[in-house]
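Here the complex is missing a single protein chain, while all its other protein chains stay put.
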Amino acid sequence: MDAIILQILNGLDKGSAYALIALGLTLIFGTLGVVNFAHGALFMIGAFCAVTLSRILTFSHTVIDETKKDFLGNPLKVEVPYIYDIFGQATGDVIIDWAVPISILFAIPVMVAIGFAMERGLIKHFYKRPHADQILVTFGLAIVLQEIIKYFYGANPIPTPAPAAFTGSFDFGAMLGFDPNTIIYPYWRLVYFAFAAVIIGAVFAFLQFTTFGMVVRAGMADRETVGLLGINIDKRFTIMFGIAAAVAGLAGVMYTPINSPNYHMGMDFLVLSFVVVVVGGMGSLSGAVLAGFLLGVLESFASMAVVLETLPGINQIIIYLVAIIILLTRPRGLMGRKGVMED
Amino acid sequence: MGLNKRDVTLLVIVAILCLFAPFILNPFPEGSAMAQFNAGYPDLMQRLVIFGIFAIGFNILFGLTGYLSFGHAAFLGVGSYAAIWMMKLLTMNVIPAIIISVLVAGLFSLLVGWISLRRSGIYFSILTLAFAQMSYSLAYSVLTPITGGETGLQPKVNDPRILDGALAEGQTPRANLFGLQMNQSYEMAVGDWVFTFNAGYYLAAIVMLIAFYISIRIFRSPFGMMLRAVKSNQQRLNYTGLNAKPYTLAAFVISGMYAGLAGGLLVAMDTQVGAERMFWTASGEVVLMTILGGAGTLIGPVLGAGFIKYMENIVSKINKSILEQWFAFMPDGIEDLLVTLVYPFIGKGWHLTLGILFMLVVIFLPGGLVEGGQRVGRLFKRKKPAGDKPDGKTTPAE
């Protein structure tokens, strides 16, 4: 029982990452009709916003410490962050410690700007082109973006820890009456889950309850008619692209303490997020979120030792197997709309 | 041969290109600074034609029916595994290996196609992707006893090879065609140039020409017309009382067999199989080759395959010291500047160059490289108005 609760927790946590990425992907797809292979790259750039900010915060000048030696036997150069000079060491350390949450503020404008630039500069010209061309150009863009990151940050993962306040884990087991230590879960992952829930809720509320959202939803359903009504749908779609980029970026920022970011993390998520979107059903936001959580939970169950003993290797293929089964039983995924990307 | 005049011309041109590839791909004299760009060595020539076959086959499915498979690398991989096992168990002669690779890939694609073709559009793409990813993951891990997993499979001295005689002491098993070893080469030196004529390459090239010929015949046949009808409007096709599924399934299996053939040939030329051959990026690569070259055209996929393989093998090998040699004749400051400017795009940065080229081609040449060729052609002969192009050879998809 406790093992199952634990895996459900795991699944929800994994699922929240999948759902966030799939949500952004579906937003772009649903509004603009563009298959964006660069979406994983946006997630990765978000993560590197956090890396960049913590680099900026720890931007240092060197002081030579004569008492210590470096590896060649020369006097050791000690790096002192400028932030110490401004706020003093204690406050400086707190700010550096909180780099990841602070990056959210930094990442939003950056990601929205990148989103706008992408849509206006490139994607705009591909609305009328075949999906294959869209795939090729966004895939090319994804490669270019990740190679640029690799050029500046290297190929190795870069550790980006969560604030010290969030280290350690919360003991659910004790709370629910199980033995202590049976169901523990890291605080930061709980934060990530809550964060994802807030973002997903905000996007839905925005589309549901604002006039802007209403127009966008109308545009998703029938772009031509909305245009005929004299509404500048293009401008709104550009804004939606910016929002989708920001959602992907924020998912990336908050993900950095969970796994150290590296330049190819976007590609690692790309295929998976497409599977999630399609299983959810093309063009359906709630489908994407639902599929994200569903696949996350199933993946977690498949990784249990008991399951692996009976079905060795099931953890390797579970997501794809489930995708096949769902697509064969439900022609348009869980909640897909008729006629979207079926030809 | 059942071809019209234009197709015969195209086939003859391709045949001539294949025949003289060792010259054409080695335009620069040995030892010169530009020799870096020579591609006329056996391994790359073999890869160019083999991936050409893979892309031609993919194009039969994607170019004609519009079904975008994201899992074709699985058929190539399965074909490769079948071929290497044939070599380990039966004989190092490449003929049985190639035949079995086509058959096994055909059967596997029949299974995958039969299931995946129940859906269309992106749902179909994801189904094929799912099958390919499962094949890759299992081959890399739990199927290690059959596939060799991470380290893959290579022929070993102590394999059974029941049809072959015992190896002489100190000999290693080598892929051959009735005794003609695939890695055997003639070398011809003319002045500073060295041209290599490799047995394996010519075998692969002949196979490619046959594959190309069959693909032309399919494009021109009533069957090909039917496939195009599937692409342009499947619904209308259904209303006329025709069931499109057998046609698309046939196209899927044919292209799967082409992939298996490419896999078998890869093993015949370079006796090794690794599971990475089936990873989704490998499936993506053939999609890129086809679109880049010009989907739906006859020659486009071959051009696209050549382009990508050339970039991968040539640009990745240029390193900083080669750059310094190139620009050595310049004044120091300018030399350093040029080296710094070019350096991010070569060697370890070859992916960046590839990504930029993808974007440029697809932005400026919507019909792929074939369209680029047409535009250049139009510049030189303006006598005919555009649009007077033979169907299939030059009309890009959609």
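For clarity, chains are labelled A and B in written order, and residue numbers in each chain start from 1.
Operating definition for what follows: contacts are C-beta pairs under 8 Å (C-beta built on N, C-alpha and C of every residue); 3 or more make two chains touch, one makes a residue touch a chain.
Throughout what follows, contacts and distances are computed from a predicted model.
Enquirer: When one chain of this assembly is omitted, its UniProt record names it as which of these: "Pyruvate dehydrogenase E1 component subunit alpha", "Alkaline shock response membrane anchor protein AmaP", "Sensor histidine kinase inhibitor, KipI family" or "Leucine-binding protein domain-containing protein"?
Expert: "Leucine-binding protein domain-containing protein"
Enquirer: With respect to the chain omitted from the figure, which of A:Thr52, A:Ser103 or A:Asn315 is a touching residue?
Expert: Touching the chain that is not displayed is residue A:Asn315.
Enquirer: With respect to the chain omitted from the figure, which of A:Ile56, A:Val80 or A:Ile158 is a touching residue?
Expert: A:Ile158
Enquirer: Going by the contact rule already stated, which one of A:Thr52, A:Thr138, A:Thr238 or A:Ser300 would touch the omitted chain in the full complex?
Expert: Missing-chain contact among the listed residues: A:Ser300.
Enquirer: Quickly run down the residues of subunit B that touch the omitted chain.
Expert: Where subunit B meets the chain not shown: residues 30-31, 38, 41-44, 47, 137, 140-142, 144, 148-152, 154, 156-158, 169-170, 172, 174, 181, 183-194, 196, 198, 270-272, 274, 276-277, 312-313, 316-317, 319, 347-348, 350-351.
Enquirer: In terms of residues, what is the contact footprint of the unshown chain on subunit A?
Expert: 2-3, 6-7, 9-11, 13-14, 17, 68, 70-72, 76, 150, 154-161, 167-169, 181-182, 184-186, 188-189, 257-260, 262, 264-265, 268-269, 299-300, 303-305, 308, 312-313, 315-316
The criterion applied here is as follows: only the chains that are shown with their structure count from here on.
Enquirer: Counting in whole Å, what is the centre-to-centre distance of subunit A and subunit B, each centre being its mean C-alpha position?
Expert: That pair's centroid distance is 34 Å.
Enquirer: Quick check: in the complex, which residue numbers of subunit B touch subunit A?
Expert: Answer in residue numbers: 62, 66, 68, 115, 118-123, 126-127, 129-131, 133-134, 137-138, 140-143, 234, 280, 284, 287-288, 291-292, 295, 344, 349, 351-352, 354-359, 362-363, 366, 397-398.
Enquirer: Considering the complex alone, what residue numbers of subunit A touch subunit B?
Expert: 35, 122, 125, 129-133, 135-137, 139-144, 147-148, 151, 271, 274-275, 278-279, 282, 312-313, 316-317, 320-321, 323-324, 327-328, 331-333, 341-343
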